[in-house]
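Note that one protein chain is taken out, while the other chains of the complex remain in position.
Here the chain labels run A and B in written order, and each chain numbers its own residues starting at 1.
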Amino acid sequence: MDGLFQFGEYAGYVWSAYGISLLGLAVLTAVSWRAYAAAKRRAGSLGDGNCS
Amino acid sequence: MSAAWALFRRDVLLSVRIGGGFGLGIGFFVLVAVLLPLGVGRDLVLLERLAPGLIWLGAALAALLSLDHLFQADLEDGALDQFFLSQTPIEALLLAKVAAHWATTGLPLVFAAPVLALLLNLEAGNWPALMASLAVGTPALSLIGGAAAALTAGLRRGGMLLSLLTLPLYVPTLIFGAAAAAGGIAAPELLLLGGVSLVALVVAPVAAALALRLYVS
Partner (left out) sequence: MFGYANPERFWRLSSLLMPWVWGATAILFAIGLYAALVASPDDYQQGATVRIMYVHVPAMWMSLGAYAFIAVASFVSLIWRHVLADVAAKAAAPIGATFTALGLLTGSIWGKPMWGAWWAWDARLTSVLVLFFLYLGYMAMWAAIEDRTRAARAAAILALVGAINLPIIRFSVEWWNTLHQGASVLRAGGSALHASFLYPLLIMGLAYLFLFGALLLVRIRTEILSQRVLADQRRRAANEQLTSPIESEA
């Protein structure tokens, strides 16, 4: 694994960019799913079985 | 079109007598030019370079200050409903209101600009370009701002949202305006600025009418 990820002096920049991107997308995904789960719970408690 | 003209006159008179438009805009405008050297220093060369952009920034902010209550009063006392019921097309009436706004904020700035230019060491040879750019570009500020004001009319704390909405929309006007002011009377930016104003002239009244319909029915 030695030759891989040899980014030299730019390593910090590359990893920061990827880190921020993946973190941002992960947070967006998590927030979206949690809101979905919460909405499902609230709709389910109303007892309308219209959606699967 | 007499209804539109009457509306224009009414708004101008209201603005001048009751204030909130006329004095506020000019006062702010001058304040900006007086405070800048205090903030940035006496370097006359620097001030001269900053002058066109700063004066334009002052014009944009001055327009923004008075846009807040463009539709407020008419919305509250029901005059807005009357506009929609009138025989004159709503877009014409809205154009009259925007024109009144421009007459009391943008137009005075055109004539106040040489004073600021003097304070900021902008040489007199540049003044025609400066005034021309303001004359051509401030209508765009009033039009675009008017459309945004229509969208936020009747909202509590609508002022903050109004600023957020207008900021991106003012970018082309600001860029071409400042460049035209610095570039001389024959600068291509002046034509581009005119183009922006023309597009605004067509789009803004329609967008504003659509937006205000929401607050009527």
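Criterion: contacts are C-beta pairs under 8 Å (C-beta built on N, C-alpha and C of every residue); 3 or more make two chains touch, one makes a residue touch a chain.
This one's a predicted model, so the numbers in the text were calculated from it and none came from an experiment.
Screening B:Leu61, B:Ala92, B:Ile185 or B:Leu210 against the full complex identifies B:Leu210 as the residue touching the chain left out.
The residue from B:Ala92, B:Leu119, B:Ile185 or B:Val199 that touches the chain not shown here is B:Val199.
Screening B:Ala3, B:Leu46, B:Ile175 or B:Leu201 for touch with the missing chain picks out B:Ile175.
Interface residues of chain A facing the missing partner chain: 4-11, 13-14, 16-18, 20-21, 24-25, 28-29, 32-33, 35-36, 39-40, 42-43, 46, 48, 50-52.
For chain B, the list of residues touching the undisplayed chain reads 147, 151-152, 155, 158, 161, 164-165, 167-169, 171-172, 175-176, 179, 189, 192, 196, 199, 203, 207, 210-211, 214.
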